[in-house]
Every structure is written in structure tokens, then in C-alpha cells.
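Missing here: one protein chain of the complex. Every other protein chain is in place.
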Amino acid sequence: MSDRGAVDSLLQRAAPGRAEFEDLVIVPLFAVAVALILGALTMLATGVDMATIGRSYVALLQGSVGSLGALSETLTAAVPLVLAALGLALGFRTGLFNIGAEGQLLMGGLAAVIFGFSFPGLPFPVLMPLCLLAGALTGALYAAIAGYLRAATGAHEVISTIMLNLISYRLLDWMLSLDWVQREGRSDPVSRSVPPNAELPRLLDWLDPNLRVHAGIFLMLLAVWAVHWLLFRSKLGFEFRASGANPDAARYAGIRASLVIVLAMALAGALAGLAGANQVLGVLGRATPGFSAGIGFDAIAVALLGRSHPVGVLFAGLLFGALEAGGRQMQVDAGVSIDLIGIIQALIIVFIAAPLLVRAIFPWGFRRRDKGGAR
Amino acid sequence: FTACQITDTGGIDDNSFNQTAWQGVLDAQGQLGIDARFLESQAETDYEANITSLLGGQCDVIFTIGFLLGDATQAAALANPDQMFSIVDYAYDPAIPNVLGQVYATDEAAFLAGYLAAGMTETGILGVFGGINIPPVTIFMDGFAWGVDHYNGVHGTSVTVLGWDPDTREGLFTNNFDSLDDGRAFAQNLYDEGADIVLPVAGPVGLGSAALAAELGPDELMIIGVDADLYLTDPERGQVYLTSIMKRMDATVFQVIEQAIAGTFEGGVIVGTLENGGVDIAPFHDFEGSVPAALAEELATVRAGIIDGSIAVGGM
Amino acid sequence: MTAIDPRAPAVADLGALRRKRGTGAALIVLAGVILLLFGDAAGDATFRLSRPRDAWVLGDLIVPALPVIQIAAALTAFLGARQFLRGGGRWTTLSLGVGLALFVMAFLVWATAGKAFSLTGMLQATMVRAVPIALGGLAATLCERVAVVNIAVEGMLLAGAFTGALMGSVIGGWGGLVSAVAVGGVFGFLLAALVVTYRMDQIIAGVVINLFVLGLTSYVSSQVFAEMRHLNNAPVFRSWKIPVLGDIPVIGPMLFDQNIFVYGALVMVAVSTYYLFHTAHGLRARAVGEHPRAADTLGIDVYRTRYIHVTLGGMVAGFGGAWFTLGSVGRFDENMTGGRGFIGLAAMIFGRWHPVGALMAALVFGFTDSLQQKLALLQTPIPSEFLAMAPYIATIVVVAGLVGRARPPAADGKPYVKD
């Protein structure tokens, strides 16, 4: 029989060392700091004076966490980002690069609206969850198209999801012009409104009617937990990760690779669809062209930033939400265009996704062994 | 005193819609010494968030620019009854006490532009396209088409308008207010079908049409501007603008600010008409010499007719 | 011991047979669809071939709608039957292509029945709309041929558009064009540095560059251009009609009465085809895309090859981007490329990683784009949204290999680690 001591030593887990700490804490903080500095340089280069730069970063902070209202806006912006990014992260872990969150989100949101105004008579506890479900299912189905094509024909999901995004815009335009979807008395593409009993209730409107934070944050937290459990604790997650890391080995292990691909895409789509439903039920109350507002694309960045880990995604989503909410305040207070935020976001990701680059720039700060890109 | 403005997706420097309204705020800044701030909307979904971020006492009056902000403005106004709002291109029915709508009888000015264009065309074909199929856009197209009809009725001609049918309410729309490239492509399309004067009703999108006209030369294609006098706001391509259908948002916005400062602000509607100068067509500028005197005289008559009510602006 | 039976295995190429049959059946169904959808056409369809000021004026092309549609249906059915019985190989793709072309023709005739529109104008617009897509596709092709996936084409187009407008305003059209090409090259170089030297995931790097360019150009345009309009007011390259050729009816305006961007795109497609498939350096580049280690062992510098081609790709994209401003409207607007870089990627795949293929695919996209506008004028009952979707659906069909599998360079998307 085997030697007990030897077996135990094989079970010894290495204590989280400096490398992990650098990976999870230092590098992201460093990335944010450097991105902000480069952002300031950009402002300088475009003729913004120092005082204004200072004012804009103060506004950025105030607008994101400086008040209850700011926190509410940060959370409101973060919820759909996190939801959609969780789906993408699930896909990345399964080896699927799903660019299609935008389209899935649109389809899901549209379905939630349609379901909502079609059954205005149902009571809140029934209608609201059903609307969410309709959104999730529609997003899942839409994403499953790309999943199915990948599984059955090998069509690469990057291209098919980009195409499905483009198709979804047209589909939405068309749906919004249909008599039974379009709002009565309007000639422009705008859907009927979601009935109040389908809305995700606002949580703090009793304090101040302008606090928009709504029950979607619970949905978000639930989803973070569920995706973490799914990926790391469940058998299905094992199958997802195995298929993602080595599809041939997964097949060898008796995992039905095509099923896993379709399932992972569908789950990713469901989460994106949920993000869409969250937007229409919690924030917008109706569907208009482009109501997705690029959330599906920002979510790619969020998933990458969160290194496809559910908890990482949560923090990355909160950061992006904060930047968005703060950016608005920045424009109002300092007159600096909110588009600066886009630059900062991109820079943060570069520094996180290319550790080699960070070490090339700051050779004294990071002396870790070779490690590829993120993911 | 601070006045704040939230643009639609066209942006503050669109040379037409948002910029004209912002001009009113800037005028007030210059003449009344107020503070001014603006917030651009990146996407249609930003409206509500943008209004929210301007609440909390930083703005005395908030201007929301455009029909598409109607819902968001309404919601914010109801939630914040002490905040003064004013919205361009939207009138609430029933009125909201703290919102002043600014609407325009643009069809009256567009009628004149249509009449003028019908008199100026050599091919007998005119083109028009819109941004999004919403009333503040189609009212231009209606007025223009009716003006052409009126000209045809007076002169027995058969000038046609491509791109909008006031009866079926179908026509050409770019479905956005920001793609200049669409503006060029749509104008090219109409030009290929024989139009020699095009009216783009889509804010900055029309600048793309003007780029095409500038390339072809004004004897091939002329453009009719909207919102502002584009000869002035887009001087580099001034030579292509036959005229502009002006919607004097700068005047009404300024007026609203004056009222707000004076404490006479009240919810309701301000209507800009040909009569009160809220809408009009711009001078012909470079075309001053090319517009026949007879046509100019007829235009003056029509204009008087519209103001005194003897000419009804509407379908035949 | 059993006897040896050296008989060759029966080659039952079931896949090819299935595809042949499938295509045949699809074509026959298509014929039915043509009759069903367009069988109600009445009157004549008038296609105007000449514009008022053309040198050689051709009369209008007037065709009786219904008979033409019926003939198209019959031809499609014939092709289908032939394919079903004894097609295969090259015929499969060819028949399908012809069948789809017949379908489009029948559709056009049906939509135009009783009305008229300018065919020449539409073809010219097709070319114009195809240019940025073709150049985006060509840029992506150059990168993927050396195995670097370039999702950043979109951002490079946008950077080119922005630079074209800014520098065009400051130092004139040609200066703007050169700067746009240079800035495209800079972003190409940046992408190469991120993925080759810093081994960042190629798709992540592309996504990041897109984000960055979008952020930077939007920021500068709203922060600076809003105040200083003169910085965003570039001259537009006028179209330049090639004598004689430009006067050829119908195709003259499409190919020879255009601006420098159209000519540039055509020349670049030709040059890069020659380069990639007929020169020694092209052979090396393709080797780097197919089997970088093999290339490395033969003394071909994989990293340098990738740097050069991705930078070149960026320059092509920068040129394509300049079309939006210097070749069209003379003014930059936030996110004005509107996803055409992504469509360029689709064109590359559609065109099977071949410059000419990418151009052809771009023309298909350009065609539906310009057709859509004509249809809005003709007021057909088919929603224009569906027409707009058609090329995207077609791309998916192609990518899914339902028409025949397109094979990317073998090392596409994989980083090359030397040691």
C-alpha cells in the first residue's frame, strides 16, 4: 500500500505567495493607477489645465462613490455589465470567445418587454420572474444558434456572434415597427412600456425618488454565486472547463463536447439575456433601438479584466460601473468629456492582460516567472 | 443661476439641432451672466442617467433637447417637482407644472422652402430624407411636400418629391442622427434618381449630404439646411445651401432662461411660428442672385398668406 | 495466418455526395421560392443605365417583369436538377452562386415592376460602400496570413478616419491621407508588439485596441473638435474620372469614375494578391502563418515577418479609415466606422483569406447596402431590415461551411513562442 506520509505531502497546498498577491491585488491596482495617470496626460495634451484635471478626478470619485446617489448610479450601471460578463466568462472558461453578448442582450431585453406588456394582468410575483425568464430563455436560444453552429459545423463563434449581433440590430428595428410591439401613437421605433407590475422594484426610492438602484443587484449577486459554484464546484463546470482547455481530451473523457458547447453558449446567452431584461425591467421600461448601449461589448472587457473568474468579474463590473457613473459627473463638473473613461478602461485592460508588458515597463516592480496572458 | 443642457446623441457640435439650442444658453451666458453646463448623450439609454446626474440642486433649469428625451424628462419632472425643466420638441398633455415644452410650427417654414425648391429645380425632382420617423422630423418633410404641391398648384407644374409621402407617411430615414456617411449616401441615392435639391432632416447627418453637394457643385446639387442657418454654421460648404429651414431654438431657450430668472417660469408650451419668428427660412446668401425676383416675390406672398391664415399649411 | 488482401479501400466520399445532393435540393427549393414570392409581378421593370450627363447615353433597360422572373425560376430549377444528378466538385459552389444571383435578379425585377431606378447609380454606390469593407478585409487578410488574428481592424479604421480628418484639416488632403496610413501602421505595430513581443492573447489585444481608439477619438472629438471646428474640416478627395474608360456605360462609373480610395483599394488588392501568392516573400509570409516553427528553422524571422505584415495591415486599414473622412464627408464623427471593420473580417472569411475574395465579398455587402436604399425609394413590401440582414446570414452560412469549408491559415491566432 502507499506510504501515508508521501501521500500527505502530495496533498500539501502551496501557501498563496507573493506571485498570487501580485496577480490579484498589486497588478490591478497598478493598472488603475497607471491608466489614471495616462488619462491625465491625455487631458493635458488636449489643453485641459491642471486645476481642471484635479477637479475632474475629484468629480470622478464623487460621482462614483461620493454619495448615496453616486453609489446608486454605480450599482445601476454595474448590474448589467456583471451579468453579461459572467456569461462571457463562462464561455471563455469553456474555450468559447463569445462576442455576441450585445445581440443576446438585445433579444433578451426585447423578449422581456414583450412578455411584460402582453400579460399586464398577471400579479407582480408571477409576472416579473416570468419576464426575467423570458429574457434569459430568448438570450439562451439566440446564443445557442452560434453554439450549435460551432458544435455541428465548427463555424467559429467569433464571426458567427459578430454576425448575430448585426442581425439582432435589424431584427430589433423591425420588431419595434410592428403594430403590436410599437407604442400606440408613435411612428418611431419604440416599444410599448413595461407594466409597473413587471418592473424590478427600486430599492431606495422611498429615500429619494432619484435613487435608481433596483432589485437587479440581488440578481447579480445570485448570478455571481451560481456561476462560481457551477464552474468550480459542479460536475458540469468540470466538463465546461475540460472542454474549454482541451476538447479532444474532453471527448476522450466521455464528455459530450457538442452538448457542452451548446450548453455553455446557451448559459452565456441566458445571462446576457438576463442583463437585457434587467435593463428594460429595472431601468428603461421599454425597448428602443440600441437600448443595449454597448453593454455587451463593455462586458467583454469586464470579463477579461475579471480574468473570467466570477468574483473577479464582480469587481471588474463594479469598477466599470463606477467609472461610468463618475465619468458623467466629471463631464458635468469639469467639462471633461466622458469619453475619457473609454481610454482609461482600455488602458487598465492592457496592463492587466499583458503582464510581460508591465514588467517591461517596470522591471524593478515585478519579478515574476514567465506566465502567459490572462485567462 | 445655472442652466444645464442634455443633448441627444447628435452631440453639442452638430452644427444644427443641439448646437442651436446650446447657442441660446450661450447667449444667456453672455448677456445675463449665468453659468452653463452640458452633458452629451452617448446612447439613447443615457437620457435618464444624464438627467439624474444633473439633479440635486446643481442646475436651476435643465434643458432636454429632443423628442426622444420626452419620457425621461417626464419621469424626472414628476419625481422632482421643484426642478425647472424645459424640453425642445415635446409638449405634454396634460401639461406638467414644472416643464415648459418648446415646439415649432416647422411645417410653415418648410412650406416656404418647398415652394422655393419647386421653383428652383431644373430636373423637376426634389429629394428629402429624415433621421428618425418622429413628428418633429416629419413635420419638416410634410411642410416641404405641401409647399411643393402648392407650387405645382399655382404654376401647373409637376415637380415631384422623392423620399417622403405625407399621405402614407413612408419615406427615407437613416434611423440615426449621427452618421454623416449615411447623409452622403442618401443624398447620392436621391441625386442618382434625378433630384437636384435635397432636404436632409437629420441634424448633423445633413453635413454628409452637403459634402456630396460641395463635391458635385451647386449647379448639380443644392442642399436645404435645417434647424440653424447652415450657411453660417457650416461656412466651408456654404455655397451649397439654397436656404435653411430655421427653428429658432436659441431664441426660445433664451426666452425660457429669462423667464426662469425673472421667476415667471410656468409649465406649458411655447410654440414657435412663422408669425412670432420662432421658425423661418434663412436668406439665400450665395444664391441671392440666382433666385428669380418673381419667385422671391411669390415667396413673400405665400409667407404673408401663411401668417394671415389665407394659405393653409396642410395637404390638399 | 490469414491471406493478404491488398485491395484498396472503397472510397465512399459520403460528405461530397451529401453536399452535392443538398445543394441540388436547395436550388430546386429556391426556384420554387422565386415563383412563390415574386410570381405576382406585373408590368415592366425599368432600369436606368445612364445618368443625365454621361458621354454615351444608353437607353433605359426595360424588361417585362413576370416572364423574366419565370425564366429565372426555370434556370434555377434546371441548375438544381443538374446538380442533384451529376454535379459535385467546383460545380457545387458555382451552381449555388449562380442560383443566388438569379434569385437576386428576380427579386430586383419584382421590386422594380411598374417603376424605375438608376442601376448605374446603384452599382457605383455598391463600389463606394464596398471600399472600407474591402480594405478592412484586406488588412485582416494580411494579418491572418501570418497567423495574427486582427479583431482591431475596426479600431484601425476608426483611427484612420480620425487622423484623416484632423491632419487633413491641418495640412491638407494628401497630408491627411499619409498621416492616416501612418497612424494605421502605428496601431498595427502596436498590435504586433502586444501579441508578438508581449504575448497577449490576440483577441484580447484586438478588443483593447478597439476600445482604446474608440475612447481616444471620441474624447478628442468631443473635447477638442467641439471647440475648434477648423480642426475637423478636411477637404474631400473628389472623384477622378479616368478618360475614356470612365465613359463606358454602366461599369465605367462603377470602376473608373471614382475617387482615389476606390482606385487604391483595387490596386492594393491586385498587388497583395501578386505578393502573397507569386513572390518569394509572400511564400515566406504564408509559411509563417501555416507553420511558424518550420519557417523559423529555415531562418525566416517569424517575429519580424509578423511585425511587418501586421503593420502593413494596419496601414491598409488606416487608408481604408481615411475613406470615411477624406473620401466621403470631410468630418470626423464619434464611432463613424459603425462596425464596418467587423464586416471586413467577415468579408475576409467569406473571401477565404484571399484579397480578391475579400473584395468580392465586400462588393456583396456593398450591393445589399445600396440596394436597400433603392428599395426604400421603391417602397417594396419586404421590410428593408431583412435585406440588411441578408449578407450577415450569408456570412454565417459560409462560415458554417454549408457551402464549403473555408480553411484559415493553420497557425491562425496562436502565439509563437521561440524558446
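The first chain written gets the first letter, and so on, giving A, B and C; residue counts start at 1 in each chain.
To be clear about the criterion, a contact is a pair of C-beta atoms (placed from the backbone, for glycine too) under 8 Å apart; a residue touches a chain by one contact, two chains touch by 3 or more.
One rule holds in what follows: contacts and distances are computed from a predicted model.
Q: Can you work out the missing subunit's protein name as recorded in UniProt? Choose among "Oxaloacetate decarboxylase", "NADH-quinone oxidoreductase subunit C", "ABC transporter ATP-binding protein" or "Na+/H+ antiporter subunit G".
A: Of the names offered in "Oxaloacetate decarboxylase", "NADH-quinone oxidoreductase subunit C", "ABC transporter ATP-binding protein" or "Na+/H+ antiporter subunit G", the one UniProt assigns to the missing chain is "ABC transporter ATP-binding protein".
Q: Could you tell me which shown chains are touched by the chain that is not displayed?
A: Per the touch rule above, the missing chain touches A, C.
Q: Of the listed residues C:V63, C:V269 or C:A295, which contacts the missing chain in the full complex?
A: The missing chain is touched by C:A295.
Q: Out of C:L266, C:L283 or C:V356, point to the residue that touches the absent chain in the complete complex.
A: C:L283
Q: Tell me, which residues in chain A touch the chain that this view leaves out?
A: Contact residues on chain A toward the absent chain are 2-3, 6-14, 229, 233-238, 241-242, 245-246, 248-254, 369-370.
Q: Which chain C residues touch the hidden chain?
A: On the chain C side, contact with the omitted chain comes from 1-2, 4-16, 278-284, 286-287, 290-291, 293-301, 410, 418-419.
In this section, only the chains that are shown with their structure count from here on.
Q: Roughly how far is chain B from chain C, centre to centre by C-alpha average, rounded to an integer in Å?
A: 37
Q: Roughly how far is chain A from chain C, going centre to centre by Cα mean, in whole Å?
A: Roughly 31 Å separates the two chain centres.
Q: Find the geometric centre of each of chain A and chain B from their Cα atoms only, then give the gap between the two centres in Å, rounded to an integer.
A: Centre separation, chain A to chain B: 38 Å.
Q: Residues of chain B touching 2+ other chains?
A: 40, 42
Q: Going by the contact rule already set, what residues in chain C reach two or more other chains?
A: 222, 334
Q: So in the complex, the part of chain C that touches chain B is made up of which residues?
A: 51-52, 117-118, 120-122, 124-125, 128-129, 222, 225-226, 229, 233, 236, 238-239, 324, 328-331, 333-334, 336, 338, 370, 373-374, 376-377, 379
Q: Within the complex, which stretch of chain B touches chain C?
A: Residues in contact with chain C: 11-13, 40, 42, 123, 162-163, 168, 170-173, 178-181, 183-186, 188-194, 204, 207-208, 211, 214-215, 236.
Q: Under the stated contact criterion, what part of chain B meets chain A in this complex?
A: So the residues of chain B touching chain A come out as 4, 37, 39-40, 42-46, 48-50, 52-56, 58, 68, 71, 76, 79-80, 132-135, 138, 169, 175.
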